[in-house]
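Here the complex is missing a single protein chain, while all its other protein chains stay put.
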């Protein structure tokens, strides 16, 4: 399972349990690629890991500018980890702008590798540096290692038939080589990948590989680094693993649901960050019978999906927050016509256009209530990137069984983040059952299954089951339009009741830690890692802290109230102003404590630990420490 | 103040405090007109009153059909009343369908006047009667008075140069005349109105007046009614009164806000039931500088209003539930750009198209949360038709002072309902203050007033204040695009905080009844009348019951928590599945009891009284009694 | 993953249905005298002629008086939300190309709130049959102006007259690339039925504008040219391959002067008269015809365009079929795609 680690005897080797590295550079500098390659290498080696890519908002912001900085953070470990790390131990900054926007996060004493070549007046000015930070002593809190990466790389590529720009573009491989060496990792994974990737550009391949090796050798030969580090492999369950991002896992989960149900998948969507990748993924999978429909807008996208659901297909629409707002009127049509439909919202920071490339959990109440009338849908939320696979399947299972729209609340952090994933055994995945109304029998569109309250589903093409549905209230008996008071009252309660009944069909909420105690930290969605780690740390510190994570937001798991009442305090950290908090407090009349961060960034473990201390009275009120870069616009 | 009452000595006159009458007939039978005329007469006489029109969903459903039935209920009284009455004392049914759909509501022993001419086989069949109810004894619980209105009216109009259809169409005047006589009312108001109304059709005028008088005289001369009734005038504050519907009052309130602020009113809207009348009203008022923009859809309507707000005008958009769903994405742009905008939602029964002509209060949570991100707006709700005038003015006051979108939640019951209104003295209405940023001074679009947190408003045309706003997050300092974590956190809290601060600028919640006690019945919107009456009745019965009505839903009045904690129980009746309940429970962690009816019908007083008894343990669980017609579709 | 229906269009097995088979049990609830009744009747007459199993026919509508249509037709039906019928229909037809999908919409539903979906369904050329009931008013909401109301029209929402020029639905359809575009009239029952039939037969999107009288809120909107006594002088029927002629004795004609049409009164022969050609891919002729504005010209009625084009739902199906022909999707294989590693 491990590739030979390349630790040379002449270096001191220090063993670490966990390391967090951030690569930062201009968006043209290939930092996402560098990070991904290192991540794969660590994964193949057997580390547990978590990643956090951080894209700039602009397609191509001006080179060297602050808004143009692109970052990729990963944390890899010899034991179980849940987050990409609060603060990097190592920062690789390819230019002054990358340094400026990222240095605030580096832990004091951390290793800071910079490409000193780039610290010349023009770039310094673009990054709004008045003096050169490499020289003015402002970085004294860190282990600063300035390397002239650009120049070293140029030298390494001398003689290659490439122009200066192309040569310059390979310097991320140089940096990657150096970091691989530093952590005693093999270049194999990257060499293999690059060989495939650049098979049609042997000149580029050659340059990149030379850069990679030069960086590696530079580490080996210079005296700059006296210590090499070793992070042993983690103990993880046996199986075949791959790396997967949340959006990929979502797409695969939807296709799996199609295979497991035997219904063809139809995806209606309109591109929007950070959900577009689901469209890109699914549009490739035509061999599975998947049809993707890039609509003229979000309304048309959900409309088309409703049409497909009406036609008996597995219907999906996906978007991000502003798109969900646009879909709300049509989603209500699916609520009223009780059609099985899955809606994916990869949440981003709002309101309005907000910060499209930043994460947030602020669409929960929109998902619950963002429609006219008393309109109930089921709501699920994956906790991690790979969980998207299972939750997508689960969304379709519920939609088909209860004839109900299901909203799957992913977010930018989960969707773009990635993690190692133990690939499930396809034959072990349970089939998804569904049924159409029987031909030849009396049919009434709103006759309900007594157990699930699901209405009976007849689809065009079924002989003798011709009927009409629509957005007007319908008689529960005949299916005809009805303005009858009792009927509307009862139909409203039936539509709600059908969602409530799902509670008995989903797993109970699981608690990590003591089953009664001082604090339960309750979370949902992408905060899973930070919450779990914070509670673990608290327990390690001897505190009575449990954590639990809701993957079902509507209905809640049946045991939720009991769990909540087993702790003195319930703490609910969310990346919003308190949305789950409101639901929990309002539903159970429990004085749960909201903990809210609305900065477009995921929680740090330390932040939640800090709040736990506050709630336990171990410290004063917790105050967020935002990075120093905060005064800058576009940072 | 009173017109001479026309009670003749030869009849027994019984004095009543309150009478509720329902006129019901085919939509072509002019029942709305009949009801309105009686209402006006009662108003001019000095009664307090309340009305409830009930239109069919179809424009013109087939004559005589159940879905074609149109009704108008009014309650008039010698003392203060708040609702159009739970159950009519008198039902006038112009055909079998009208009888069928309305008889379930008539109080046992009530007076039932029917046009017996219409109870012939075809009509009976259309109303799904197997036998003639006038003959089969099924109406024995009521004082049945069958009159051959059609024929009597025909005779009265004999010789007039009108065709049979036109003659038939005047029989509502005959019925009106009869009822006017029965309650000892003058025909003056109706004669005056008709004379103006039909000034260009003297033949029709003549027929209607003859019909009116014949009905009146029929009461006077026949022995069918031995008793005449008298409902004395109520003691109401001095002033000039008129009749006003909620939608009219809303339109007038908006124009008043324009006059009081000195800013021209711009109304962007797309027609939708039951909000269209606001568009119709405002489109007439060009002399006030009002510009109405009938947009291509609801999105364009709010977009245009946002444009007008950006241009420094008084910006308004209005719709009903499905339209609010469509506006949600754009409304969030107004939230983000912090522009003053008023959004009116005349709620109707949902979800989806629902029952467009029926009332409901089910858009509260949509108004609160129906947008992506943490998005806060102010929310107001008028309690009665005439209250719409004041709340519209208040909405604009708040929007301008806090630079915030305000949603005004009216509903079909309030919007279409009408009541006598003491016309305010224009000169006594307070001016609405606002200000643009000062030319010549440094301008930053997100610099905030320290007290209100409102941002500074500069509008195109102001020299030297050129700036850019938009839906992306902006730096609170510079107004430039900002992805800075701290900035987003702080801006989100500022947008929320600005709404929260309104709490100190609105009146405290007033309580009717004891200031501490067993139950507080808390309501909002159009349930005001039923709740107030039920609490009054309960107090009359010696119970410790207070009521309070929220006209401000976000933020809540500052004293709300204190009020809530002064009672053993808090009961929250709503025409939805528990929306205010959730907000109150979640905010204050108080176990308020939801009481929910979702039938498209307003609350009856008795229903709330029944629930009060349940909460006090004076009776078992309260169960709604829906009218018998409930099995029928389209009823 | 098979398509989940029991019936497709199986050759040799064409069903014999009658008009009655397409009448539902729902009471029709338009105002007495409304033009919608005729459109419903012609549709119900036409449907059996298509020889399609009834269960393969679907009617989808938005909101409006016209959009009540599906309730009255005994097929599958979906009365959706305002303006969105085409989106639902496009999804349904793309998912299930074997169905025969009709869309019923109004001038408000289809051209106001739903205008964009019309544009895009047409450019995609989804094989739908769209019928737009144009009464130049909002009926259901009781009489506001619509995007086809005449400039200056006084309505409930325009007491001072509108200040906006109407859209011409045919012109919009042509600009969006609709492959079958026609206009008919509620009262000309024969022409209407025939037009609906041709539209249904067309592969690709068909768009039929029907002038429909709303006798409650816009009575007589089309009377000026389609009242019995003037009709022949004020309308010109477009027929493929025939010169444009009109008038009581068919005595007048239309010819081109450069690219501008002009009326020739009492045209002697057909010489020089414009000959209609529905088969032109190029839109010039259709655009010239749609530019013949009343009252300068007689109102053109009939098929403006009837051409072939790439059909969206078919092409999507073909892409799927082609991909599956290379080997149907293997779930285990895509789960294992990319780099994997084994922990044991």
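We call the chains A, B and C, going by the order they appear; numbering starts again at 1 in every chain.
Just so it is clear, contacts are C-beta pairs under 8 Å (C-beta built on N, C-alpha and C of every residue); 3 or more make two chains touch, one makes a residue touch a chain.
What you are looking at is a predicted structure, and each value in this text was computed from that prediction instead of being measured.
Interface note: of C:64, C:77, C:108 or C:166, the residue touching the hidden chain in the full complex is C:166. Only one of A:286, A:327 or A:468 touches the chain withheld from this view, namely A:286. For chain B, the residues touching the chain absent from view are 1, 40, 43-44, 46, 189, 192-193, 236-243, 252, 255-256, 258-259, 262-264, 266, 268, 285-291, 293, 295-297, 299-308, 310-313, 315, 329-330, 332-333, 337, 422-424, 426, 436, 439, 459-472, 480-481. Chain A meets the missing chain through residues 58-63, 65, 67, 270-273, 276, 279-280, 283-284, 286, 292, 294, 296-298, 322, 352-353.
On the side of chain C, the interface with the absent chain consists of residues 112-116, 119-120, 123-125, 147, 151, 160-161, 163-168, 171-172, 174-177, 256, 258-261, 282-285, 287-288, 291, 309-310, 312, 315-316, 319, 323, using the contact rule stated above.
By definition in this document, only the chains that are shown with their structure count from here on.
Looking at B-C alongside A-C, one finds more C-beta pairs in contact between the chains of A-C. Measuring from the averaged C-alpha position of chain A to that of chain B gives a distance of 46 Å. Chain geometry summary: the mean Cα position of chain B and that of chain C are 40 Å apart.
With centres taken as mean Cα positions, chain C sits 45 Å from chain A. Shown for chain C are the residues that touch two or more other chains, namely 63, 81.
In chain B, 67, 322, 352-353 are the positions where the chain touches two or more neighbouring chains simultaneously.
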